[in-house]
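Written out below as structure tokens is the structure these notes cover.
What you see is the complex with one protein chain gone and the rest in place.
This part shows chain A:
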Amino acid sequence: MHRFNKGVEGTQRKHTMPSAPSKLYADDVSLLVVTLDTNPFFWTTFPFPFAEFLSQVLAFLNSILLLGQLNQLIVIATGCNSCAYVYDSTSERNHGSTTGTMPALYSNLLHNLHEFLARDKQLEASHKPGTVPSSLLSGSLSMALCYIQRAFRSGPMPPQPRILCLQGTADGPEQYVAIMNAIFSAQRSTVPIDSCYIGSNNSAFLQQASYITGGIYYKPPQLDGLYQYLSTVFATDLHSRAFLRLPKSVGVDFRASCFCHKQTIDMGFVCSVCLSIFCEHHDKCSTCGSVFGQAQLDASEANRKRKA
């Protein structure tokens, strides 16, 4: 056990990324990629209104830009049928000053979000009535990582990237593999994933994401003060985290989803070749095609055949 004296971030990051290549980042310039859960089915069932949530988040996004002139901000909407970039602070279009009543950031973002929802609705696939379909977290994580990879290649001193997931919808176990892949590639490129989960239970995906990448997982208990949580916990840049004591996760749900029925399982079968996870015994691995020995029956049958 290592000593805990520098805040979760300090120790965990040291722990998780033992030999992370020292990248030359622009000094304390952050590139924050925010994924915004815009699952309409979730928000209509959730007691906290979306308008309230959005205005608190908008204020937070604005303060990120205010924290440093060079800070970059990307917002990705996580719908239940598609994902899209809805705001990019680096694009020229978003540099306009206040239009009418609100800053360009708000009006552009809201406008894009509006359009996104219209497009998302058109793509709609039918889901089981009465249930909340999951948001495409894997998609937005991948988009965030792609953007960050582009930023890495943008010049000699890219800003320090991090991802913040604002998620409310419960995990979609069918996205397990995709999300885990995104998490691991984030870890490989030393991009921490912070998660602010506002849903009623904890999100195992986001817990794992933050645990593996060395980000912060926090589930704010008081949603009407969301802005304050966001600004005190998630606004801190990576450098400052080494000196701050931030809330730390109190446990991670490491359960996996099976590849066959996409259910979260406690115990299951693991392919000895490719480590795919199944909830029941299969004769053949659906991922890598390995044929599993059918213990006794086949052995004795083979024996009998040989004998004959």
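FYI, a contact is a pair of C-beta atoms (placed from the backbone, for glycine too) under 8 Å apart; a residue touches a chain by one contact, two chains touch by 3 or more; residues count from 1.
Heads up, the rule we're going with is that contacts and distances are computed from a predicted model.
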| item | value |
| --- | --- |
| Hidden chain of the complex, named as in its UniProt record, picked from "Nuclear cap-binding protein subunit 2", "Ras-related protein Rab-7b", "BSD domain-containing protein" or "C12orf65 protein" | "BSD domain-containing protein" |
| Full-complex contact with the absent chain, from A:H114, A:H261 or A:K284 | A:H114 |
| Absent-chain contact - pick from A:Y176, A:Y211 or A:F278 | A:Y211 |
| Contact residue for the chain not shown (choose from A:L31, A:L54 or A:C165) | A:L54 |
| Missing-chain contacts mapped onto chain A | 1-5, 8, 11-12, 15-21, 23, 38, 40-46, 49-52, 54-56, 58-59, 101-102, 106-107, 110-111, 113-114, 117-118, 120-121, 124, 130-132, 152-153, 170, 184, 187-190, 200-202, 207, 211-212, 220-222, 224-225, 227-229, 232-233, 245-254, 266-267, 293-297, 299-300, 303-304 |
